[in-house]
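Just one protein chain is left out here, and the rest sit where they should.
And now, chain A:
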Amino acid sequence: MISFNHVTKSYGEEITAIDDVDFTVEEGKIVVLLGPSGCGKTTLLRMVNQLESITKGEIVINGENSKDLDPIELRRKIGYVIQSNGLFPNMTIEENVMIVPDLLGWNKKKKRERFEYLMNLIGLDPKDYGKRYPHELSGGQQQRIGVVRALAADPPVMLMDEPFGALDPIIRDKIQEEFLQIQREVKKTILFVSHDIDEAIKMADKIVLLRDGKIMQFDTPSEMLAHPNNEFVSQFFGKDRAIKSLSLHTVQNLREVIGLGPVDEAIQDTKTIHVHQDLRNTLSMLLNQEADQVIVKDEQDENIGTITIDMVQKYLHFEIKGKMSASQEG
C-alpha cells in the first residue's frame, strides 16, 4: 500500500509543482497517474522512491514513512520501470534482470531460478535470451525485460513511468494485456504514469487525474467517465468519452443485458469476435467491415450469436449514457 498524505512540492516561494496531493494505492491494485504534460505525474511517482524530494506531507509505503527509510534500501524494495526501458547495453539480459538480486547479494542458484521463472512469465526462453545483449532484442522484448527486471527481487511495490509509451500501438496493446495477465498472478501494488487515456482506462483500478500538480479527480475509470467531477475532467476525456467507456465493457456484458442476435448459418465470410473482447474493439470491427454483423464465439470456440452496431448503440444508451444523464440530473 502506498499512501500520499497531503504531499506538496514547491520550488522556492512561487512555484508549486505538487499541491496537497492525497490518495492511496491499495494493496495489489494499479493506480494510474494521468494528466497533460507538466501536470506533475512523473514528479509524484519519483517522490515515492526518493528520486524527488518532498516539501510538505509524507508518503507512507506499507506502513513506513518513506522519510525514515534509507533511500538505497528503499529503492531496492521498489520495482522501477521507465519508458525507455533503461536496460544497460554493457550487460547481458540475465545480468540486467538480476541487478537488484545481485545488489541484495542473492546466491547464484537462487538468481538462476528466479531468472528462469521471470523469463517464462513473459514467454522468452531463458537459455536463449539470457546470454544476449539488449540491442539484439526488439523494442517490445526490451520493454518486457524492463518489466521483469523490476519484478526481479519480488518487490511488493512497483513504479512504472510510461512503461509502454515508446512502443507502437499494436505491440503496446499486446504488452498491456500481457502485463495485466502477469499482474493477476503477482498482485503488486502499482503506481503507473500515463498520458494515454485509453491506456489509463485499460490498466487502472483507479485513476488519479492531475492538472498543475492538483488532483482533479480520483476514481475508478468507469466512475470518472460516467461522473466527471468538473469541466476539466470531462474535457480531458473528450466528447467521445461514451465510446471510450465501451472499452470497459465486454461482449459478455452486452449479452447479459440485451442478449445476442441469432446466428444466420447462410452467412459464412463474417468476421468473428471472442465473447471477452471489449465493446470498443467490437465496434471498430463492425465499422471497419462491410457486413453489418460479426459472429460471437465463446471459450470453446462455438458460435453463440451475432452482434450489430445497433446493439452496441442500444447497450451504450442503456448502460452508459443512462448512468451519465442520471448523474447530470442529480
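One rule holds in what follows: contacts are C-beta pairs under 8 Å (C-beta built on N, C-alpha and C of every residue); 3 or more make two chains touch, one makes a residue touch a chain; residues count from 1.
By our rule, contacts and distances are computed from a predicted model.
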Per UniProt, the name of the complex member that is left out, chosen from "ABC transporter permease", "Acetolactate synthase", "FAD-linked oxidase C-terminal domain-containing protein" or "Probable glycine dehydrogenase (decarboxylating) subunit 2": "ABC transporter permease"
Among A:K9, A:K41 or A:R75, the residue in touch with the chain that has been omitted: A:R75
Residue among A:T24, A:S84, A:T220 or A:N281 touching the omitted chain: A:S84
Hidden-chain contact residue, picked from the options A:A17, A:L51 or A:I258: A:L51
Contact partner of the left-out chain, one of A:G40, A:P134 or A:P228: A:P134
Selected residue (touches chain absent from view) among A:V100, A:V157, A:M203 or A:I295: A:V100
Interface residues of chain A (partner: the chain not displayed): 49, 51, 71-76, 80, 82-84, 86-91, 99-100, 103, 133-136, 149, 159
